[in-house]
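With one protein chain held back, the other chains of the complex are shown just where they sit.
Lettered A, B and C in written order, each chain numbered from 1.
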Amino acid sequence: MSERPYRVDVPLRWSDMDAYGHVNNVQFLRLLEDARVIGFQQWFGQDRSLLNEGVVVARHEIEYLAPLDFRHAPISVDMWATKISGSSFNLAYEVCDPAEVGTTMYARAETTLVAYDFETASPRRLRPDERVVLKGVAGDPVPFRWRRQVG
Amino acid sequence: MSERPYRVDVPLRWSDMDAYGHVNNVQFLRLLEDARVIGFQQWFGQDRSLLNEGVVVARHEIEYLAPLDFRHAPISVDMWATKISGSSFNLAYEVCDPAEVGTTMYARAETTLVAYDFETASPRRLRPDERVVLKGVAGDPVPFRWRRQVG
Amino acid sequence: MSERPYRVDVPLRWSDMDAYGHVNNVQFLRLLEDARVIGFQQWFGQDRSLLNEGVVVARHEIEYLAPLDFRHAPISVDMWATKISGSSFNLAYEVCDPAEVGTTMYARAETTLVAYDFETASPRRLRPDERVVLKGVAGDPVPFRWRRQVG
Partner (left out) sequence: MSERPYRVDVPLRWSDMDAYGHVNNVQFLRLLEDARVIGFQQWFGQDRSLLNEGVVVARHEIEYLAPLDFRHAPISVDMWATKISGSSFNLAYEVCDPAEVGTTMYARAETTLVAYDFETASPRRLRPDERVVLKGVAGDPVPFRWRRQVG
């Protein structure tokens, strides 16, 4: 598989900056939420079933690599799946400049998503069609720098 | 040391809820930001030097344990320091109900903060007085459930 | 009736500040949303029927009078009702310092709220009990400075 199987561009908002004049660290998670919304619609189709009706966020991990200031250009988010198991998977992200803007990587992150049946309010198994999609965008673990230091 | 050395109450906002009617997973990080602002002012004093002039967020990790709905009661955030090193430390959190409201724990999280000199734009060593404060609120590692599964 | 029939305190968040280091002008509307949530629960009781099931926001008007910086003290929001009609009313606000903090007034605002039946998806008449509550907090029109200049 390719190292970066999927890229979406996410526009910044002026209000993503905090009082320090940089995009706020919490807003990075907000940008990743939008990257998921964009990516999942394209991965899983018009019904958006995985995102809207079928997964819950169980976990986030994010490392900040460089400060990001507001600009009119979007940021690019590379996304791929890791650790696809019976009822959950990880979504890996790298937040970087679009190719025409620069080469800075701003953050690496990972979200654990659990397939969920909202009617029964309980976890469910990933459907075969969901697994096919996820395997098509599967990739390597996120190369976090800090994790081994914090264990 | 005690298991939960420091607790602050953080009010919710109605807008913390997302379209699912629960407090949004990203807003939990926002609530933790406020817990830090409140806690650091009390730990480090009126000048707020650590928070406002001297640390940057290098990393977040958060696990969601139970859905949280908006209510007029605040949430309680227990905070303590872990991994105090030369120029960084981890802040550990548990987000739960205030004692008079309930006993649910909603999330566990950890933020890595790096002492920073904004004038020279580079990491700095923790000052002796900062280390004294942090050691006074030091505690055990966060008992994350997912970490060993995602490594 | 008194000029300021009802006051609620609303906590600020550090993230209410924008890149200028002041509480962002849009966040003032967010603070007023919270003031309504707090106030309506107290005015209309535990079932929160007016807020959650029975009104929609039709209009906002706000004037900014002084810059507000983040501080640990809350802001106070004085609220009262104006223009109570068959199916709508205005909520007037003045955003100021709590008495123990200062005497600055930061903003004046007004929200037009329309009573709404979500089951039929159409406006409805204010119920008699809602009118009694609103008349108990009725007051004078908001003394906007700019309105006559913009008409």
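Following the convention adopted for this analysis, contacts are C-beta pairs under 8 Å (C-beta built on N, C-alpha and C of every residue); 3 or more make two chains touch, one makes a residue touch a chain.
Predicted model, so just to flag it, every value in this text is computed and none were measured.
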Considering the complete complex, of A:Asp18, A:Glu33 or A:Glu63, the missing chain is touched by A:Glu33
In the complete complex, which positions of subunit A touch the hidden chain? 11, 13-15, 30, 33-34, 37-38, 41, 72
Against the chain that's been left off, what residues of subunit B make contact? List them. 14-15, 17-19, 21, 24, 26, 70
Quickly run down the residues of subunit C that touch the omitted chain. 25-26, 29-30, 33, 56-64, 83, 90, 110, 112, 146-147, 149-151
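In the analysis below, only the chains that are shown with their structure count from here on.
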Hey, which chain is the most central one here, using CA centres? B
Chain located farthest away, centre of subunit C as origin (C-alpha): A
Could you grab the centroid distance between subunit A and subunit C? Build each centroid from C-alpha atoms only and quote it in angstrom. 37
Where subunit A and subunit B are represented by their mean Cα positions, the distance between them in whole Å: 22
Multi-chain contact sites of subunit C, meaning residues that touch two or more partners: 14-15
